[in-house]
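Notes for the one structure printed next.
Removed: one protein chain of the complex. Kept in place: all other protein chains.
Think of it as A, B, C, D, E, F, G, H and I in the order they're written, each chain with its own count starting at 1.
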């Protein structure tokens, strides 16, 4: 059974682009092996991640990520069984921090400052639909 | 929670393009800070404004605008929770008074003379959909 | 409240293109002032007219037209509340009598000889949708 | 083709229960012969009538009633093709003026004082659904 | 056009049952004259009111109530055009504070302590549906 | 925002009815304070729990429960934003182990031996709908 | 494939109850052997018959009945593939001529005088639904 | 009322292209006068014809065609009331026998050998939709 | 994943009630162990069986049954993923051969003689819905 899980968390201390590179590299290696795909966004000190794959695997990966001391305050924001993946080309894509994105955040949330904690599941789906429809927003590693 | 509120009001005395410029400037500055977006239309002595953003903020802004002595007879015409903003590119766009617009007013209301007080919520949604789909009708300040 | 009313009637005596020109001119002048829009068709000795605008106004105009001795046997064929006008560019367009139209009549009715009295409301909506989507069928006055 | 037509009109001069009895009697006799059914309501100086039957017949009857000098300001409020009649048991039922009805008017309109001119087609359908579902509101003649 | 408007506000100072009785009496007298119906709830220092009636009237009444110094922090929570009123029997019903209601609040909100500010429009509609379906929760004045 | 989260986990060692009583008591005390409601089921060495309440709170509670060493292998099985709670009468109800339940498990899963890990979100919703519709299946503490 | 076919025809000469009895007896014997079910109505000199069964068989039976000189002017009024029969208890039921039926005819057609030729397929379905839901209208042979 | 009737029949003896030419010519002349449109297909010794027009006329034409000794085993396969004709440009189009058509037959039926008797109404609608959308399949007379 | 599979087959030689008893006993023992539920019908020399349970298990059981020399000509007639079982109370119920059933067969098929091979998936679902809704048609073993 394919599922999609979206959660937010806060960075526990300031993270540099090296830290992100590190998280991405491990994610990409592990997820490829696990058949997990998705995207990650870090902005305003908040992570937003979407994970998709087999229900058991996504659960195992999510509950492993929870142990990572680099973030805290996890909150599941959306979860659903799916027929097809949205991010099948990305073992873990990075949604880049750009001016464009500010506009995108604003479109789906209360503020141009990224705050996924305040977004509804439906707004998050709208947000990821635009991200996946506009590949220039996705990168393999931080610029 | 994102919401959209549309209301009409009547100018309390004749307003010139300086007055509108002034309202727009304050709106644009404040709304950008507040994460509020929308559009404003003044025609036939009647304001029609659509405000979108966080429910609490939109409510605060709307109830502040009500105090403004430059208009009177406020009437909420539409209100709904939304998933995505329609005017995310406009902290407050001005819907310009042109011959084209006359046609647009006529399409959605009883008369070519703009009268939002007589429009249903559904007609207003049709009207704003055309406005936002046709950016040439939106300006930053009066010509 | 915007409404659309469609009716048919029979010419009470043979009418020439001058008569039609006269009806159209009065209609266009009055309807523009009244915020009424629509289209008129005369074929096979039968009028088919669609009127749209404010509910009260359309009712007043329709009940005035009923008094006109140039036609008889009025029959309301369709009536509905609408969100947007279909003929907002036409204070009263004339649906021209051409070979093309024969085809159009046939598509939505029992016969190539125009007989709106036998058409259902849904067929009439199909007919007017094609007319409005194909502006070459609409004229300001008889050729 | 079966249709339903609803209109309102104003009494042209004050009418007593004898006048109503007279209108009802003629209506019941004529409508039975014509296969027309429906209901009539007089309140607050306003008639609200729903006529149902064959499209041609309902049109002929409606356009005849228009000539009646006992009322004026006719306004078609709803019209639709139907599959089955709602008032098949009533050649012309009278919706009685009672305290109960006040409540019913208020439920579907702006005011306890009956004002069908301000009611939407959908509210009118709600109103007649309750009337027909509650036969005690229908009479053969004024009490 | 019939509309329904729901808003919350906070009491500006502690109010006793005499104050509520006073608000209810004025509301009932005025609303009956205005053709306005609805319900009011005071719990946890928060008012929740639903107003229904003609669009212009509801707007006038709401914008008048806003001036009342007995409450502050108004927030529109729901607004819609309706076909029929829900509270046609109540010029202004009081939703009584009881143990039962605690359960009802909890069912539709985050907490047994009444907090309409956190409720979605859809939860509020669920809440009022249960209230109106269970008349024992509605009173004419405080016990 | 109200949400509902359903997860399964495995008991890490055999648990007696005292352990369950202990879990239930803490849950009921904490959840009542937190405005959390739901139900818990232990069968075949597997927990199935549904938690409902404010999104932030449910997330905090769920991520706390994850730390509990009495269970392992957590798997989120369903999650959704809701308008109204299903278990508003239960701070944490116990779905009792009975012969009846075997039938219920079989109806929604592959086997009479309870295995929520193999159930789809939709089957789980069917299962909880029957549980909540049949209060005799819910208890305050183990028999 | 199960189908349902409804047609009308006119009696070619006046038929007495003996003729009907004869038609019914042959129909019932043949149809039972053929797995055909349905109902027959004779009123106002018009037959209305609904036949249901295997597509090939219904076609064969219908095209045989067409040869019968006792009727003329056949007109197919409705035809559809079905999942279940409506008249599975009747190899050929007779819809009796009674005062009640007059009311039923009027409800679904232009006139109390039975005229299926003017009924739409949807009205006919409404008519047969009431017939089958009200077994007292069905008989094995003329009274 | 516009309807569409589709039936199949078998040629009673082998027919040459002269016979088809003759059938088409008579059909085109008669149907144009009758306001009937449609298409005819002869393949594998089986006719498939779709007739559209006024309900009475289509019925009259169909029941006349039934008398034609050039075919037998008629079977109505589809019948429906329509809002607009599909073949308004063809008084009777001939669906040509080509290799392309084999593919088309196969797509909607059990076999590349044309067998409309085995096709469901829905498959037939799919088939005619492709035919009408691909005018090269329609001819005025056999090649 | 829960599925439901329906197939028909023909008895390869005449079977007596002992044979059926034997099939049922093995089915009930095996299916209970396998978590398979369903119903079996033997009439007119044709088996109709519905099997429900885990997708893998149902497939294994079905492909085992295929080997059974007591039947031949297997044909899958319906298959679907389900949320809940219909026959959760029956490891294998026998749909008894009675006069009542003849009526039931006729309702959903071409003939009172049971012929599931000619039934559509939708008719079969209608058939099983009535069976399961009317427990008197289900038995543990032949009478």
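Note that in this section a residue touches a chain if its C-beta (ideal position, glycine included) is under 8 Å from a C-beta of that chain, and two chains touch if they have at least 3 such contacts.
In this text the structure is predicted, and so the values were computed from the model without any measurement.
Asker: Could you tell me which of I:34, I:78 or I:115 touches the chain that is not displayed?
Answerer: Of these options, the touching residue for the absent chain is I:78.
Asker: Where does chain A touch the missing chain, residue by residue?
Answerer: Its contact residues with the unshown chain are 1-2, 35, 37, 53-54, 57, 83-85, 88-89.
Asker: Can you list where chain I touches the absent chain?
Answerer: 1, 5, 55-56, 59, 62-63, 66, 74-81, 117, 120-121
Asker: Determine and list the chain H residues touching the chain excluded from the picture.
Answerer: Counting only chain H, the missing chain is touched by 103, 106-112, 118, 120, 122-123, 126.
Quick note on the criterion: only the chains that are shown with their structure count from here on.
Asker: Tell me which of C-D, D-E or B-E has the interface of A-B again, with more than half the contact pairs shared?
Answerer: D-E
Asker: Approximately how many whole Å separate the CA-defined centres of chain E and chain G?
Answerer: Roughly 57 Å, centre to centre.
Asker: Using Cα averages as centroids, what's the distance between chain B and chain I in whole Å?
Answerer: Each chain's C-alpha centroid was found; their separation is 65 Å.
Asker: Cα centroid separation between chain A and chain I, in whole Å?
Answerer: Whole-Å distance between the two chain centres: 48.
Asker: In chain E, which residues are in touch with two or more of the other chains?
Answerer: 1, 120
Asker: Applying that definition of touch, give me each pair of chains that meets it.
Answerer: After working through each pair, the chains in contact turn out to be A-B, A-F, B-C, B-E, C-D, C-H, D-E, D-G, E-F, F-I, G-H, G-I.
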